[in-house]
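Here the complex is missing a single protein chain, while all its other protein chains stay put.
Chain IDs A, B and C follow the sequence of writing; residue 1 opens each chain.
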Amino acid sequence: MIPSLASRHSWFEATARKRIAGLLDPGSFTEILPPAASTPSPHLAKLDLPGAFDDGIVIGCGQLEKQPIFIAAQEGQFIGGAVGEIHGAKLVGLLKRAVREKPAAVLLLIDSGGVRLHEANAGLIAISEIMRAVLATRAAGVPVLALIGGSCGAFGGMGIVAKLCSAILISEEGRLALSGPEVIETVAGVEEFDSKDRALVWRVTGGKHRYLMGDCAMLVEDDVSAFRAAATAFLADWQEPAPSVGLLRATQRQLENRLTAYGAYRDGLQIWAALGVTNPESVPLLDRDSLVALKEGLPT
Amino acid sequence: MEKLNFQFESVPALPAADPALCGVVGSGNLEILLNAGDAPNLCVVEIKTAARGFADTWQAVIGAFAAAHPAGGTRIAINDMGATPAVVSLRLAQALAEYQGGVQ
Amino acid sequence: MNAPLPRQWDSLRQNRGRRLERAASLGLAGKNGKEIPVDRIIDLLEAVIQPGDRVCLEGNNQKQADFLSESLADCSPERINHLSMVQSVLALPSHVDLFERGLANRLDFSFSGPQGARLAKLVQEQRIEIGAIHTYLELFGRYFMDLTPNVALIAAQAADAEGNLYLGPNTEDTPAIVEATAFKGGIVIAQVNERLDKLPRVDVPADWVDFTVLAPKPNYIEPLFTRDPAQITEVQVLMAMMAIKGIYAEYGVTRLNHGIGFDTAAIELLLPTYAADLGLKGKICTHWALNPHPTLIPAIESGFVESVHCFGSEVGMDAYISARSDVFFTGADGSMRSNRAFSQTAGLYACDMFIGSTLQMDMAGNSSTATLGRITGFGGAPNMGSDPHGRRHASPAWLKAGREAYGPNAIRGRKLVVQMVETFREHMAPVFVEELDAWKLQKSMGAELPPIMIYGDDVSHIVTEEGIANLLLCRSPEEREQAIRGVAGFTPVGMARDKAMVENLRDRGIIRRPEDLGIDPRMATRDLLAARSVKDLVRWSGGLYAPPSRFRNW
Partner (left out) sequence: MKLNDILDALFPAGHTVRVANQVITGVAQTAQGTVAVLGTTDAAAIDHAMALALSGYILDTLEQHPGRPLVFLVDTCGQALSRSQELLCLNGSLAHLAQCVDLARRQGHPSLSLVTANAVSGGFLSFGLMADRCYALADAQVRVMDLKAMARVTKIAHERLLELAISSPIFAPGAENYRRMGGIEAIWERPSAGLLEAALGQGARADERTEDRRIALGAERGGRNLAAAILQTVDSALAAA
């Protein structure tokens, strides 16, 4: 058999705990609020639903190549990784601690559809708190990395949180957007967005598209050790910049130019062609290395 | 949701320092948290399950587990989203093995 | 004594001539490539089909003559009515429309799939008369006996200027249908996806075809055999390990068929890993009657598989199949030739094993996929999942099974017919039951037989997460029942087992638990699967497999 296929440990498939275990230095992880010290969300119980001890998020401290790291991982299998009161507070708490203790980085392993509707108000406010806490952490000089490659991607409020991070590392399987295709289909019709056309969904929201457009810093193979290597490499070269008008001005210009250039398009294929990709239809089937090479060769 | 409580006599498990967690609360799956219990010959179980009306099945599945494995002196907490008995049995075996550091 | 009136011996031919004349009088002579303009299709159908005709509408679990079906349903019930439909599958809404709109009132078929609930309702309202629910081979057989079509409406990939047809990789049922119709005075009308000057190969000669029509869009093909490895569970991996070690290896099964489903997909994906580690490469699973399952790609690439003959093709597999012509049956043009009738025959007579899943099984081992309120039928499983008493050639697997069933002096072997099920389906529905829903369904349908898919006396083994029951070794109905209860887990019928008897069966090796097979359930992880996603399958295929959009997450 093909050995590289046998030994892969898919990030997409792994649970939150397995992702952390594979990402950090072996044995270095200490969980904060472990399951045995936690109780499931009483809000879910009120709605007659069993909760999870960790409320769908694992937080704690560990090391990445011997550097001290704070880490949080959402569990996409539990109610779509959605943010409820406890879930959100754990993440806010971790980020607040990061401001004080200044680890080398905070890694957010996002796998979430956004706000947990069963506790929608608490979830929405919590996401707002997470947004501010991410920016406070970065302002304290601690980089915050978003790692996206789980089955739920990063949608809704967590899509916004991801874009507030220092950088996003994403796999081809990862998705990053605001509204889910199903929501758009329900409201605007199947002609607007056919959520069952998965190739289309990925051409609009998927990791390759986001990477080609520069919304994500790195495209990573769907493999736990590839994410580990990518995070290590990124942090080695990264100095968290102080927040400044200059930086945001530059982003503003870039976003405005992008909107003018591509605002009318409705499919990744059109944008890739406009970006200068000679054979856009081939993009979805390119492997990770070829796609990275393709991006490097694009006219800027 | 239904809450169920059982206890079964069982041969004492190897006492362990750390609790063990297996599985994820997701469709057709469950999480099992295995803690040290008080009575060395008892396996005490608390279940919260999304599927109502299967108390007899739970009792049979966990009873069979407690009879076949040394599970005494443990407290087992389960959050379930409709796992089948096959999955429950598998997770119980995994959790106990992890709790005892790989010994079954 | 009066002389008998002279019998007319060519009434079918004359009748056929009159139908063609009616068409010609409407300007529908089908001159160039027997071509009919697409907007005259209803005129044509109303001209050549007569009330009371037997009409074969091509369609099966994959390829559908969907345009012709919709067109027929749009015909006037005043012109066309009392049709007796013969068709493999009742799958499209337009298939049911024929009955609801009063064009047809009788149906002989094999299975119904998504339209099962609508069909059951029509039956209850007595608006449809069901002749029988057949197996594929039975229905094909009856095309040549007493259910020969007057008109066949078929689907082809392409026609040339003469009216020759190219059927593409999804040849499927077409040869059987056309042969029966064209040689018994019937009329054959084909919808085609394209017209070509030169066909890649001729699958149906022009003089067996009366009319061709270029369909507005290509005929629909369902990617029915694509199973996303991401959905295979640990329990399915465990059962697959047991099947490989306890049955495939034990009997040395080389020639086989797999049913559709994640249970068997798990086996296919364990061949390059678990089975290879057991040293089974070249010893099992070399020759197949099987649709080109994408999940078989890793086993093919690993050298497990020598030959695969297919009932039909599978969406996205064409380039891969063409590039692996040593394995698949392909034409000189490079594209695959499938044939349901021949592959079913291979499955019935030339395979040593069938393994599949079911929704329900009773204590006699009878299994059915019929559930209340839905009439589904069987397709090919009953042909492959039965022990053919007409078989005469021996093989080690067949002989071993025969000796287990009939003793050391057996004068025949035995096919292995394996049912592989988790004891509970989703929503905690038990698979093992005291009585199949099929019996209630029989009453509500007013049918003469309950819709049983595989009869218990054909079943040789049952695999569940709890173990393997070898029914060949049971020596009485009581033993058989306890063997089934003994692997029925925590279902009510499983819990009602006679514990002492089950332990006795286990001591005799009739029931084998995972630990009896040397399998630790905790080792049953998805890591054992050679591919864990559709993308992995694409990688294994070297990029040749192009999965349909809905199976992609990239």
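One rule holds for everything that comes next: a residue touches a chain if its C-beta (ideal position, glycine included) is under 8 Å from a C-beta of that chain, and two chains touch if they have at least 3 such contacts.
It should be emphasised that the depicted structure is a prediction, and the values quoted were computed from it without experimental measurement.
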**Study point:** Where the missing chain makes contact, among the chains that are shown
**Key:** A
Study note, to complete from the structure: Out of A:I125, A:A217 or A:L285, the sole contact with the unshown chain comes from A:I125
Point to revise | Sole residue of A:G62, A:G76 or A:G207 that reaches the chain not shown, by the stated touch rule | key: A:G62
Check your understanding: Of A:G141, A:P243, A:G276 or A:G297, which sits in contact with the chain we cannot see?
Key -> A:P243
Study note, to complete from the structure: Hidden partner sits against chain A at residues 30-33, 41-43, 46-48, 59-63, 68-70, 85-86, 88-90, 92-94, 96-97, 101, 103-104, 115, 117-129, 131-133, 135-136, 139, 154, 156-157, 159-164, 176-179, 183-184, 187-188, 192-193, 204-205, 209-210, 213, 215, 243-245, 248-249, 251-252, 255-256, 258-259, 262-268, 271
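The rule is simple: only the chains that are shown with their structure count from here on.
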Exercise for review: Using mean C-alpha positions as chain centres, tell me how far chain A is from chain C in Å, no decimals.
Suggested key: 43
Check your understanding: Could you say which residues in chain B touch two or more other chains, in rising order?
Key -> none
**Study point:** Residues of chain C touching at least two other chains
**Key:** none
Check your understanding: Of all residues in chain A, which touch chain B in the complex?
Key -> 15, 17, 34-36, 40, 45, 48-53, 75, 77-78
**Study point:** Complex contacts: residues of chain B adjacent to chain C
**Key:** 28, 51, 54, 57, 60-61, 64, 82, 84-87, 89-90, 93-94, 97, 104
Study note, to complete from the structure: Seen from chain C, its contact residues with chain A in the complex are 230, 272-273, 276, 298, 301-302, 526-527, 530-533, 535-536, 538-540, 543, 546, 549-554
